[in-house]
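The complex is shown incomplete by one protein chain, all other protein chains being positioned as in the whole.
Moving on to subunit A:
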Amino acid sequence: FLGAGGGNDIQWCFSQVKGAVDDDVAEADIISTVEFNHSGELLATGDKGGRVVIFQQEQENKTQSHSRGEYNVYSTFQSHEPEFDYLKSLEIEEKINKIRWLPQKNAAQFLLSTNDKTIKLWKISERDKRPEGYNLKEEDGRYRDPTTVTTLRVPVFRPMDLMVEASPRRIFANAHTYHINSISINSDYETYLSADDLRINLWHLEITDRSFNIVDIKPANMEELTEVITAAEFHPNSCNTFVYSSSKGTIRLCDMRASALCDRHSKLFEEPEDPSNRSFFSEIISSISDVKFSHSGRYMMTRDYLSVKIWDLNMENRPVETYQVHEYLRSKLCSLYENDCIFDKFECCWNGSDRQVIFHRTVTFFLPPLCSIVMTGSYNNFFRMFDRNTKRDITLEASRENNKPRTVLKPRKVCASGKRKKDEISVDSLDFNKKILHTAWHPKENIIAVATTNNLYIFQDKMN
């Protein structure tokens, strides 16, 4: 009597693509983050030019039951501008590193967006009515000559074309010496954390002039620095628990109740190194680029250069599952080091699905959705999905060539060595400039957003 979807493999179809068609990519258009809001109705992207573009899903057309609503531009605004740090003679990039949505509490939507140094809380609100019929003002805003006012009237609201306004409500600045890599909103919906290379700060959403430092791994002597923080996230249910990952492939779970400065972790997750795979690049490829809790909070997923690992929070000494994203790159690590691709930070995400509903006699239990599929990006505009239940995986490509809506995407295969079969692509033909670093999964439906360098692809499952 389990109500969740499961079992059958999803058939992914192309739905939409957003962004410029030319091959010539303007640097400012490079997408740097993608995030659905809690309902999935809104999809936000951030780019290198400091802009945020929000897409809104159209209301489902009841007559057209075989397709879900399309995403169209809802709001565009300049979130961050380039700044110049005069003290250090260095530019502060306006690139949006992360966007995180707040759960909706009223008519307006709120999101946090951050660049390397400053986090901003944006309010996005709609206006579809305006007051008309003022006593003292003309319709165009000019003030009337008071002597001509002979009657009193009450202004009324009249409909107008929908206008979506974004306004910065809070600016959380000057708290990070190093580059911010993560922001995460607490399950209390009042606080959030921001993490840079060496420190993690805790903020209250209402207070901008103060933050609490909760993790500091900066050594007294910077000469001793060998490890940095790469990602951090709050536990989805425990408001006192968060994790942070490092460049050495470790994840630390911290409890804020233990002490004000969470210097000592409650748990340390680390997989022992495989000695047969040891090379000079071992540490670099073990560096974790993303960490995501499952919806229940029982598991967490980490992404390092070649793999995705699922960890059970109750087991620190090794992951419970490991999925190889592009193992064929292991023999190419030297080239990838030379061209800096080895430092690419891939993100990963869980599927979002309807909550599990269990009926037992007269009682209904609502449980967090099952996290059964993980998705992450790769090179050549390929992205990968792993089904934890069936143990099957699939490689798909985000390309304008598969442009027909409702046509199922063809699985791709990379030929690692030996004879290349038809339709396979050899490792040497992969385009390492075409990388998919950012992907997002709709929280409730099987709709995914996949960002190539400057395009955003939306895929959905084939509905019957």
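Convention: a residue touches a chain if its C-beta (ideal position, glycine included) is under 8 Å from a C-beta of that chain, and two chains touch if they have at least 3 such contacts; residues count from 1.
To be clear about the criterion, contacts and distances are computed from a predicted model.
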item: Per UniProt, the name of the complex member that is left out, chosen from "NOC4L protein", "Septin", "NADH dehydrogenase [ubiquinone] 1 alpha subcomplex subunit 6" or "CDCA4 protein"; value: "CDCA4 protein"
item: Chain not shown: contacting residue from A:250, A:302, A:372 or A:439; value: A:372
item: Option touching the unshown chain, where A:331, A:403 or A:433 are the choices; value: A:331
item: Listed residues A:207, A:225 or A:268, member touching the removed chain; value: A:225
item: Candidate in contact with the missing chain, chosen from A:192, A:269 or A:323; value: A:323
item: Hidden-chain contact residue, picked from the options A:18, A:120, A:265 or A:388; value: A:388
item: Per the touch definition above, residue among A:39, A:247 or A:266 touching the missing chain; value: A:247
item: Interface residues of subunit A (partner: the chain not displayed); value: 2, 87-88, 90-93, 116, 177-179, 197-198, 222-228, 230, 247, 274, 276-281, 283-284, 287, 296, 298, 310, 312, 320-324, 327, 330-335, 337-338, 340, 343, 356, 358, 360-361, 363, 365, 367, 370-372, 386, 388-389, 391, 417, 427-428
